[in-house]
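Heads up, one of the protein chains got dropped from this complex, but the rest are sitting where they should.
Chain lettering (A and B) follows the sequence in which the chains are written, and residue indices restart at 1 in each chain.
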Amino acid sequence: MQGSSHLLSARDVAGLLDRVRARHPRVHCITNFVAQNFTANMLLALGAVPAMTIARAEIGDFAARADALLVNLGTLDEERRAGAGIAIEVMRERRRPWVLDPVFVDASPVRRDYARHLLGERPALLRANASELAALADGEGAGDLARSSDAVVAVTGRIDRVTDGIRSVEIGNGDPLMTRVTAIGCAGTAIMCAFLAVADDPLIGTAAGLAVMGIAGEVAAGASSGPGSFAVALIDAIYSLDGAEIERRLDVR
Amino acid sequence: MQGSSHLLSARDVAGLLDRVRARHPRVHCITNFVAQNFTANMLLALGAVPAMTIARAEIGDFAARADALLVNLGTLDEERRAGAGIAIEVMRERRRPWVLDPVFVDASPVRRDYARHLLGERPALLRANASELAALADGEGAGDLARSSDAVVAVTGRIDRVTDGIRSVEIGNGDPLMTRVTAIGCAGTAIMCAFLAVADDPLIGTAAGLAVMGIAGEVAAGASSGPGSFAVALIDAIYSLDGAEIERRLDVR
Partner (left out) sequence: MQGSSHLLSARDVAGLLDRVRARHPRVHCITNFVAQNFTANMLLALGAVPAMTIARAEIGDFAARADALLVNLGTLDEERRAGAGIAIEVMRERRRPWVLDPVFVDASPVRRDYARHLLGERPALLRANASELAALADGEGAGDLARSSDAVVAVTGRIDRVTDGIRSVEIGNGDPLMTRVTAIGCAGTAIMCAFLAVADDPLIGTAAGLAVMGIAGEVAAGASSGPGSFAVALIDAIYSLDGAEIERRLDVR
């Protein structure tokens, strides 16, 4: 182990991974066109069950079967907005977690306003990179935003930082090749959804999901010769990851 | 050979595969966003020519060039419904086969009703898993449904069962990794479309397509270390499959 935290041990991460694999949580994903296939394959490799429907006529039926919901803004159209509204309402009624991934919110005021609206709808988790967080938070830090929105906030980057406004965990795992494959971040948020579906503590679930993603990225980098083979190896690594590998590589603070 | 049927020999399967490779049938696919890329690549690897347009303004022009049509309900929006209606009509006029894949019809009444409507539009083949069949058939078995709808019915699972209501074939080929990659089932139905486009007998064409898919899955499983590399190896296996491999592995009853 390269770093440790009193909040998250390798045993905790491995235990939650085992739980995902045993329970096969259903993760409903409202996500962008670019990420759909890779996200579904990452969830299946993890042992979760993805569904991707966005149509307003039927998303309520799908959400009612889901253990967690992902709302990713990478593609933002009328149908997705309507579908997101319905699905979030279902999750709230059924007290299941939903997660907001405000992709490219720093590139467009339309997205920023919509993301701020969704942040008021009580996501369990907000996942953003530093630019996206800055666009959303108006100068507030991640901890302030976590407290004001009552959500866990995960700010991803070379070091991932997760906070609920009181406690926080930093995860150092990962590999630079992860920035050279599209939809890695989107799929990573879907992985966090699967962990939130089985975790008792959303901060710990989020951090465990990020650690699994980062460790799988390190394993995949060792087995690949560029971003094409890396993306393939990452799916294999998520599928094969075991407690010994997590023990060997986990880098948290 | 691990099992045999008087209806389908390894030579029959290899002969139909050769015919697909020689004729390059055009398969028009109205399919879901998650499956589009993988389906197109599987068809190209097989030697067929995919097209994926759904827009109502032009789908008639595309259908008129197609040798077979796939209607997959994995994504169900207004444009796809309108496009499907136009394309099915063109196929019927031109006496070309079309195939119904009622994905997730067990999850949503909206889909179930639409799938039942389409079943009345005379598909050459209905491909479903056991849950989807149960949602569609109201307690009828596959044979009853085949007779009442005048379609071949393929129920896929660990053992695939194909029937036209009189004759039936079971195919035991395949690998568990096929359930850990998204769109494998959807792409498999597209492969069956390509076989239907060149087969004289739709039952035999369907069974041959399923056998090729299952055998390629076995070959790919032997060459992969997880679902990521499996999906890649499956495309390679479809591309390289030869009569000797089919002879060695075909498992039909």
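Here are a few things to note about the model shown:
Following the convention adopted for this analysis, a residue touches a chain if its C-beta (ideal position, glycine included) is under 8 Å from a C-beta of that chain, and two chains touch if they have at least 3 such contacts.
Computed from a prediction, not measured in an experiment: that's the story for all the values here.
Touch with the chain that is not drawn comes from one residue among A:Leu7, A:Val34 or A:Ala82, which is A:Val34. Within the full complex, the residue among A:Thr75, A:Asn129 or A:Ser240 touching the omitted chain is A:Thr75. Among B:Leu119, B:Val169, B:Met192 or B:Ile235, only B:Ile235 touches the chain that is left out of the view.
Touching the omitted chain from subunit A are residues 32-35, 37-38, 75-77, 104, 107-111, 179-183, 224-229, 231-232.
With the whole complex as reference, residues 33, 36-37, 40-41, 44-45, 50-53, 55, 57-58, 61-62, 65, 79, 231-237, 239-240 of subunit B touch the missing chain.
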